[in-house]
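Excluded from the complex is one protein chain; the other protein chains are retained at their positions.
Per-chain residue numbering starts at 1, and chain names A and B are given in the order in which the chains are listed.
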Amino acid sequence: MHRLRTTERAGTKRGGRPSAGRPNFVWSLPALLFFAFFSVVPLAVAIYLSFTSYQGIPLLPPEWIGLQNWDRLLTDEGLHKAIYVTVALIVLAVVTQVPISLLIGVWAAGPQRNRAVVAALYFIPLLMSTAAITVLFASLVDPNFGIPATLREIFNLPVDNVFSNLLGNSTTALGVIAFIYLWGSSPLHTLIYQAGARNIPEVLYQAAAIDGAGRVRQFVSITVPMLRNTMVTSTLIMVVGTFTSFDIILLLTRGGPSGGTSNLPYYMYDQGIAALDFGYGSAVATILIVIATATSAVMVKATGYDKMAGTQEGI
Amino acid sequence: MRQRPNYLAGAFAGLWLLIILLPIYIMVRAAFESRATYSENGPLGLPTEFTLENFRYAFDNGFGRYMLNTGIVTLGTVLIVVVLVPPLAFALVRGQSRWTRVSFQSMLFGLAIPAQVVVIPLNFLITKVGLYDTLIGVILPTAAFTIPLTTLVLSSSMREIGNELYEAMALDGAGPVRSFLRLVLPLSKGGIATIVIFAALQAWNNYLLPLTLTRSDDLRVATLGLGIFRQEYSLNIPGIMAAILLTVIPILLLYIFARRALVRGLMGVGGK
Partner (left out) sequence: MKNTRAQRVLTLGLSIALAGTVAACGSSDSGTSDEGSGSTASGPAGWRPNDSRPENEIHVLVLGDAAASAEKAAADRFNKTSDVKVVIDTGATAGAEYNTTVRTQIGTPNAPDIFMSWGAAGIAPLLKAKALLPLDDFIKEDPKLKSMFVPSVFDEEVVDGKSYGIPMRGVAPEFMYYNKKVLDKAGLKPATTWDELMSQVQTLKGQNVIPIGLAGADKWPQQIWFQYVYAREIGNDQVAKGLAGDASVWESDGSKKALADIRSLIDAGAFGQNFASVSYGGDGSAALLRSGKSAYELMGSWHYATVGDAKDLGWTTFPTISGGAGQEGEIVGNLSNYYNVSADTRYPDTVRDFLKELYSPDFQKAELALGNLPPTTDAAQFVNSSKKLDASTKDHLTFVSGLVNDAPTFQLSWDQTVPASQQVASQDAAADFFNGAIDADGFIKKMVQITSSK
């Protein structure tokens, strides 16, 4: 940011660049106000509710209780567990989705006709709603009628094997959820990488090939660095998406076993909406938003993504 | 200067294709099976039966109406996004006021707001403005929640427009309006196609907002219609698969139609 500002100032001082044709702030107002009205205002109300006791009944207006909900947050073991689960799911999402989307996306970017057809097939899961995907997978992981049962028959496994109780312990249940994320959202990221890879000038590869660089070498020293910004955007969407995801957990495990898959959004739903304690739920929601925003801010800073906010003249 | 085929990568891509397609296969097969056949065959069986009964069941339960409502919500959301987002993205990319940076930050911030956090206040708000139990009341917040992501995507894509083009416009004495209409919009077609798809997907998948903001059967959207099949105590899996399939078809058509534009639009997402 700092650097950006200086360059900009320098730019204006130089005075060489016409500032005519540049949109002023008014251009962004309609969308910003619209967005603020429907999300920031309700969000502010949610923050207000976190200082109240409120059962969600408008006839019983929220009662101001100061920091009580926040005190409770500090010692709430469930919340600590939920933060752990949230982080675990994000790490799982990133370590599985980034490599797979990158490799498949770069592969699909090749000019071959058959790759284009296959790439179109990869996109299919994105057409399904999360609820639909989860319902589909819930029937697939059923120990007695789903894929675990079929595997048991094919490989003649003992009744109790590693697949037989996938949702019964938190490690495998988290694995299943991460897999569903992978299946459902990596197609989008694959597509983003595919598009990004097509943008890399062919001439770079030609030059590298003349220098005798092999395929792996080309991938590491040309493809990956050239896709840096693509990677940042994709990962940001991925992290924030995983942070706020909730449908899968509601429909698949309801946070179980014993809270082992209850991430922050689900915990908020569980404590706030399901248990009809909107005050406490709002406090959890506030924590969620603070962490999510901080994470994306750190990512943005660390990667220099925010420089994209300005114009290209710094480049 | 092509290299020899990359067999390893091909095998990996094939394996991944299998992983993607297997659940799809199970869904499609089950949608055309009776409930009894499905529970006998299990998920991995081969197709043995072909019935349209599940689809008839879906339509008998008003699914046609629900799909139409979803169509209206999707169209409305897309229209709002297409009208509001390009000027914002233009301002973010070309604007120089520090407010544009604040806008950009707030968009990043907006990305992280999950809809379920604001459902209660939103319900309140929509009721107060008299839009409870109307499709407009669903469209407005749905579109609002789509704005951050679509803005980021579109502004990345607009950044690809070369500075020299703007300068050329400016030298001709063009103001921001003319630059926007004559330069930015025509060159952002791909990006706009992308945000159309993003917004459409968001609207199409929406569950929580229509659930809390409407009550009439006439206004139910397709995702809520899926709820009919998920009865409280029993579940007709082939019926649900058929319903899921129905919800996929229109967006599949949109995708086939707009895929080229979409991929072109996504090329800008990462910037260079």
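In the analysis below, contacts are C-beta pairs under 8 Å (C-beta built on N, C-alpha and C of every residue); 3 or more make two chains touch, one makes a residue touch a chain.
Predicted model only: the values in this text are computed from it and were never measured.
Trainee: With the missing chain put back, one of A:Ala109, A:Ala131, A:Leu166 or A:Leu182 would touch it. Which one?
Mentor: In the complete complex, the chain left out is touched by residue A:Leu166.
Trainee: Which residue from A:Val141, A:Leu174, A:Val239 or A:Ala283 sits in contact with the chain not drawn here?
Mentor: Of these options, the touching residue for the absent chain is A:Val141.
Trainee: Which subunit B residues would touch the chain omitted from the figure, given the whole complex?
Mentor: 35-36, 39, 102, 105-106, 120-121, 123-124, 127-128, 132-133, 211-212, 215-217, 220, 227-228, 230-237
Trainee: Residues of subunit A in contact with the chain that isn't shown?
Mentor: Its contact residues with the unshown chain are 1-2, 36, 40-45, 47-48, 55-61, 135, 138-139, 141-145, 159-160, 164-169, 253-254, 256-259, 270, 273-277.
The rule is simple: only the chains that are shown with their structure count from here on.
Trainee: Using the touch rule from the top, collect the residues of subunit A that touch subunit B in their complex.
Mentor: 1, 8, 12, 17-25, 27-28, 30-32, 34-35, 37-43, 45-46, 49, 56, 58, 100, 103-104, 107-108, 115, 118, 120-132, 135-137, 139-140, 145-147, 149-150, 183, 187, 191-192, 194-196, 198-199, 205-206, 209, 215, 227-234, 236-237, 240, 243-244, 246-247, 265, 268-269, 273, 278, 282, 285, 288-289, 292-293, 295-297, 300, 306, 308-313
Trainee: Could you please specify the touching residues of subunit B with respect to subunit A in the complex?
Mentor: Touching subunit A: residues 1, 3, 6, 9-10, 12-13, 16-17, 19-21, 23-24, 26-27, 39, 42-44, 80, 84-85, 87-88, 90-97, 99-101, 103-106, 108-114, 116-122, 124-125, 140-141, 143-145, 147-149, 151-152, 155-156, 159, 162-163, 166-167, 169-171, 173-176, 178-180, 201, 204-205, 207, 223, 226, 230, 237, 240-241, 244, 247-248, 251-252, 255, 259, 262-272 of subunit B.
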